[in-house]
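Working notes, beginning with the structure itself.
One protein chain omitted, others in place.
What follows is chain A.
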Amino acid sequence: MHAGRLTYVFLILATLVSMFPLYYTLVAASRSNADIARVPPVLWPGPNLLHNFQQALHQADIGKALLNSLIVSTSITVGTVLCSTLAGFAFAKLRFRGRNALLSFTVATMMIPPQLGVIPLFMIIAKLQWANQLQAVILPSLVSAFGVFFMRQYIAQSLPDELIEAARVDGASTSRIFWTIVVPVARPAMAVLGLLTFMTAWNDFFWPIIALSSQEPTVQVALRQLGGGYVHDQSVIMAGTLLGTLPVLVVFGLLGRQIVGGIMHGAVKG
């Protein structure tokens, strides 16, 4: 069915609504506080962007926070993709006792809210004296039932059993099969899972504000400090917000199509 003119009108409207808050972040981040408080409101960017960036970097140590976020998100992405691919491969192609039970169990845990485990997790972290250290945020996030499920579906569908049989007959060990056959075939799915994981890790808020403090924040933790302080310098808050959002927006701008495809693909199978 072809789209009528009205369809485009509605879609453009939705596009504007989707983009406006981000655009407004840029407007407010590039203005002074006096500008933001003006009536009628200003709706186009001003000249103060760099100054406000500097202020934000200074006030909440956003520079360190950005670096921490990068370390955390990258480690989580690499670890999650690796663990998920290993387990996904085993669930899709290897035969062992308890396979179905373990898989259903894994999928069922996707329903459980992260809040439920936060208190003991906090106690574990305290006991290990990991509070305020980045591994406190990295290690618990390597567990992704969704990732395992996602990789299992992909490998089961796109890797024919015959290929693995043939490699076995030729005497290849399972680990060799994994690295030389499974990983190359699964690469597109690994990339999509990596993107989704990176975004989620970068944007994660709940656990980092519990496990980390203002001395060793991720960007989201630092944003909370900017927004929750007693001095409300709105343009600086918006500058910090923009700094914290930019990396994901860049990734999104470059690879948005793959991310969209990944979400739609995961949804059909889910």
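Here are some notes:
Note that in this section contacts are C-beta pairs under 8 Å (C-beta built on N, C-alpha and C of every residue); 3 or more make two chains touch, one makes a residue touch a chain; residues count from 1.
Heads up, the rule we're going with is that contacts and distances are computed from a predicted model.
Missing from the rendering is one chain, named in UniProt as "ABC transporter permease" (options: "Peptidoglycan glycosyltransferase MrdB", "Cytochrome c domain-containing protein", "Methanethiol oxidase" or "ABC transporter permease"). Screening A:L57, A:L212 or A:I237 against the full complex identifies A:I237 as the residue touching the chain left out. Considering the whole complex, the residue from A:L70, A:V183 or A:V248 that touches the absent chain is A:V248. Seen across the whole complex, the unshown chain contacts chain A at 1-3, 7, 10-11, 14-15, 17-19, 21-22, 24-25, 28, 36-41, 82-84, 86-87, 89-91, 94-96, 99, 102, 106, 109, 111-124, 126-127, 139-140, 142-143, 145, 148, 168-171, 174, 178, 199, 202-203, 205-206, 210, 219-220, 223-224, 226-228, 234, 237-238, 241, 244-245, 248-249, 252, 256-257, 259-260, 263-265, 267-268, 270.
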